[in-house]
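With one protein chain held back, the other chains of the complex are shown just where they sit.
This part shows subunit A:
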Amino acid sequence: MGYILNQDRMQVILNELQKDYIIYAPQNKVGEGMYSDTDVVRYERIQQIMDVEFHKKSNYSFKEVLLPISQTLFYYTENEVKEAEVERKKGAIIFLRSCDLHAVKRLDEMYLKNGFEDYYYKRLRDNVKFVVMGCENSFENCFCVSMGSNIPENYDIAIEERDGLYYVDCKDDEINALFEMSDEQKEAVTIHFVQTNDITVSIPENLSIDVIKSKMWDEYSSRCINCGRCNFVCPTCTCFTMQDVFYTDNGKVGERRRVHASCMVDGYTEVAGGGSYRKTNGERMRFKVLHKVYDYKKRNGYHMCVGCGRCDDVCPEYISFSNCVNKLEGAMEEITNHE
């Protein structure tokens, strides 16, 4: 059902929803950017509709809601273990964009369908509704059209904010009932999703693992600073590492945490005995790029990357993931001609 609401009426609906759900949305955090007097858009629990950032791409993705950056799993002391309380007991409503909704499918694939269900993911994933925010225009560095993630599927609400009015297309019966309860008029509403991006990406049909022999990876060894920002902002990067810590004032008590990990950051490939793989940043870039557009697809039938372009937005060294992907065709030619 379609509705058009002003801010006050939209807030009424949001207030109703907050009885049963915690709302997470991208928020512009003033002054919290990398540099002085710059902002960052990242996910926060919000209570006011005016706190939702509708007009900028979020720098960090929604994944932090389903996969906390640093999550205590359980506490231990001597012979006892106590599971940590779940982060939220209510359901969640997550505002995100079409590319991100496609990323949810990737997270589910890895955490729910990859042999067994991940307990900690599942308990945050259950009882979640998705509010997809329209994209009237493509943002800088977006290439969702190339990755087929520009049109959302299976959302509960689609929403757009224009000139102080909220345009809502609701597919969820429970929430539709709320709109009806507050006597909202049904309107024909179209939520916009982009059909083109400035950036297009093409992944060669003949891409094979031989591409690792290409010289194209070498430049990243000197350009990349292995900070891992590209991974941390990526809505489909799901790697974590485990930390068992013992509290310093009582070495018999501690906790196990899992925290986000990055295949670009030092230590990622360290194994028992001191071995370490992919030492150069070029090798790490190669691993990351091929995981996003090659080996994930081999297993699951579709690409991991959803084309949000956040990795390009955030890179302090101006390394472009999309441009790297577009170099793969030339790299395949280089390999084929060489052999």
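One rule holds in what follows: contacts are C-beta pairs under 8 Å (C-beta built on N, C-alpha and C of every residue); 3 or more make two chains touch, one makes a residue touch a chain; residues count from 1.
Everything below uses one rule, namely that contacts and distances are computed from a predicted model.
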Unshown chain, UniProt name, "Xanthine dehydrogenase molybdopterin binding subunit", "3-isopropylmalate dehydratase large subunit", "Sulfite reductase subunit C" or "Aspartate carbamoyltransferase"? "Sulfite reductase subunit C"
Of the residues listed, A:42, A:57, A:97 or A:125, which one is in contact with the missing chain? A:42
Among A:50, A:69 or A:181, which one is in touch with the chain left out? A:69
Sole contact to the chain not displayed, among A:232, A:296 or A:321: A:232
Touch list for subunit A against the chain that is not drawn: 29, 31-32, 34-37, 40, 42, 60, 68-70, 227-229, 232, 243, 245-248, 257, 259-262, 265-267
